[in-house]
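A single protein chain has been omitted; all remaining protein chains appear in their positions.
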Amino acid sequence: MSTFKRTMVGLAVAAAVAAGGAQAQVSDNVVKIGVMNDQSGTYADLAGPGSVVAAKMAIEDFGAAAKGMKVEVLVGDHQNKPDVGANIARQWYDVDKVDVIVDVPTSSVVLAVNEITKQKGKALLVSTGATSDLTGKACNANAIHWTYDTWMLANGTGSAIVKTGGDSWFFLTADYAFGHALERDTEAVVLKNGGKVAGKVRHPFPSSDFSSFLLQAQSSKAKVVGLANAGGDTINSIKQGAEFGIVRGGQQFAGLLVFLTDVHALGLNTAQGLLLTEAFYWDLNDQTRAFARRFAAQHKGAMPTMAHAGVYASVLHYLKAVDAAKTDDGTRVIAKMKELPTDDPAFGKGSIRVDGRKIHPVYLFEVKKPAESKGAWDYYKVRATIPADQAFRPLADGSCPLVK
Amino acid sequence: MAGGSSAAAAPAARRGGVLAATAVMTALLAVAPFLGVYPVFLMKALCFALFACAFNLLIGFGGLLSFGHAMFLGTAGYVCAHAAKEWGWPPEAAILAGTVAATLLGVVAGALAIRRQGIYFAMITLALAQMMFFFYLQAPFTHGEDGIQAVPRGRLFGVLDLSHTLVMYYVVLAIFVAAFLFIYRIVHSPFGQVLKAIRENEPRAISLGYDAERYKLLAFIISASLSGLAGAVKALVFQLASLTDVHWTMSGEVVLMTLLGGMGTIFGPVVGAFAIIGLENYLAGFGQWVTVITGAIFVVCVLAFRRGIVGELAAWWARRKG
Partner (left out) sequence: MDVLGIPTQALFGQLLIGLINGAFYAMMSLGLAVIFGLLNIINFTHGAQYMMGAFCAWFLLERAGIGYWWSLLLAPVIVGATGVVIERTMLSRLYQLDHLYGLLLTFGLALIIQGVFTNYYGSSGQPYRLPEEFAGAFNLGFMFLPKYRAWVIVASLLVCFGTWFVIERTKLGSYLRAATENPALVQAFGVNVPRMITLTYGAGVGLAALAGVMAAPIYSVNPQMGANLIIVVFAVVVIGGMGSILGAILTGFGLGVVEGLTKVFYPEASNTVIFVIMVLVLLVKPAGLFGKER
């Protein structure tokens, strides 16, 4: 039983301690950042403790200490349960005077935290949470959605694959809201690009045995098996797919939400040839490589995922905005963040739209064959780059109330 | 299951003691927010205390271990949240709707389960709860794992604005104390006595002319209904109804609270609930070690003090006195 321990305060880490004289406009003279994610469950490797490392790196790189700004990091484990996440958020805002919550994987949890953040007028920087509702019907003036979302994943993977000939799809969907959203968005993209859907099956979440569903995918004769699931479910689907000869039989897997750490867990032997969309890869350019090496040195040698990169970049930009706005009031800092152009080693130069959507290019990657890999963590090659202005849902289509 | 303090002491003195203790407990809870205790934490603990008390009514006084009580908590939560959010019902009506839904479910589940005993009873309640879990996972109105979010707390009787934390807190406290006294009254009524007689020796109770199944069913329904009350209030407090509340681990959690506090004691479940919720709150930073600690509490309780905190204290007090 993973009892729902109400994580309230994890380790409070004084990341930077400055001498007095901090800005008087910052509430109780300290900017408190709450990193909330899954610290021990399915998503612990792709976000988890690594996100805390990323947040601390951002504080350091911003030079908080030198600027006389006092910044603290708190950690909370929401165990992927909306009630636990909501509880932590409430307690953080009410009791611990947290100014901003970052990361927050799992769509259901991030929606709950988003609601509370709006009520309390604080700030929310989402990196791992995927639902595109954050910039759609749940959109508000207190949240920034940084790294990726379901629309972008569906669009990136879906359209690219259909265009390269993968025009018939079979969906293996985790039977919960996030899986459904991913399936729905991808299906729309596939149909729009002239592909067709040969069938779909919804598996209970989580599942350990996929053999039955894989057989159904096999007998559908679809060219592409789209995995509208995440974490352990995706890993197991691909692993068992190899066992049942899905790829050998001429079909192809499309991972709709796959992180670098998932590929690491699968190993190249099993994962080779997999197509996936991500917004960040450590080996893109000199800047990302330098950032990733520093990260890995502090995180047991593991390279950052796009989730980690998003936490780093969003915290960095947040601190810049606090500095520029001379306040840590949630609504005002978020407004300042949208006003300032972004610039960081992980995503380069970019901007934030009025609906809170951070805009940057995204990439369609193919997982390398074992022979192509030069060593540990050398997993991806770029198949296509989707420019920033096409990577995300057009502003007008999201029906965000902030867009007039 | 045996355990708990037997009602051997003089009933009148005992009753006075319990009422005095209830008064002290209520007073402490009433001032707690002003002593710096976080009200949301208190509300959560109170909801679980009520849930555990309702559960205790079944196991402590009826001897029936249900391993599916989460279905009542969760059902009421969903119905209450849906009524408040989608139908715009006032809080009192939403809470009532949730409680009624749990009661109806209790009638059906009870009728199916009550004919079995011991481990079979536990298993059948577990199976029914799993089916309810599946229903809530699939039913569109629950929004799957997103749950029903942003439930409005509304104004109680059109007057009290529950969106103020303290107002909400005192409403929760009032509901809890009322339900607590109700349970106490039931336990000490003739109905409660018959229930205990059935727990101790069912064939004898039957031979005395009591329709054991009817008594057990009624106890089951009352327990379901009060668990539902807890679930409905919880949904309003957290403005959220989610799958966590119908998952089988929640059923395990309430067993733990009751076992730790003391099965078959009046105050045991309250103490157990506060202890477990407090533990989860303050040890949460230790990640999975909380699971380990929870497990260890189970093991220690079963091996070393089966009467639970309150049960052991009562026994110690009795020994000292006599």
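Miscellaneous remarks
By letter and in written order, the chains are A and B; residue numbering begins at 1 in each of them.
Operating definition for what follows: a residue touches a chain if its C-beta (ideal position, glycine included) is under 8 Å from a C-beta of that chain, and two chains touch if they have at least 3 such contacts.
Since the model is a prediction, treat every value here as computed from it, not as a measurement.
Residue B:L65 is the one among B:L29, B:L50 or B:L65 that touches the chain not shown. Across the entire complex, the residue among A:G76, A:P105 or A:G231 in touch with the chain not shown is A:G231. From the set A:G267, A:P370 or A:P401, the residue in touch with the chain omitted from the display is A:G267, counting the whole complex. The chain not shown here touches subunit A at positions 1, 3, 40-42, 44-45, 175, 201-204, 206-209, 211-213, 215-216, 218-219, 231-232, 235-236, 239-240, 243-245, 249, 261, 265-267. Interface residues of subunit B with the unshown chain, by the touch rule above, are 1-2, 65, 112, 115-116, 118-120, 122-124, 126-128, 130-131, 133-134, 137-138, 248, 252, 255, 259, 287-292, 294-299, 301-303, 306.
By our rule, only the chains that are shown with their structure count from here on.
Centre-to-centre separation of subunit A and subunit B, using mean CA positions: 38 Å. If you check the complex, the residues on subunit A that touch subunit B are 1-11, 39-40, 75-77, 81-84, 86-87, 90-91, 94-95, 107-108, 111-112, 115, 175-178, 180, 205.
Interface of subunit B with subunit A (complex): residues 38, 40-41, 44, 137, 143-147, 149-150, 238-240, 242, 244-245, 249, 252-253, 277, 279-285, 287-288, 290-291, 294.
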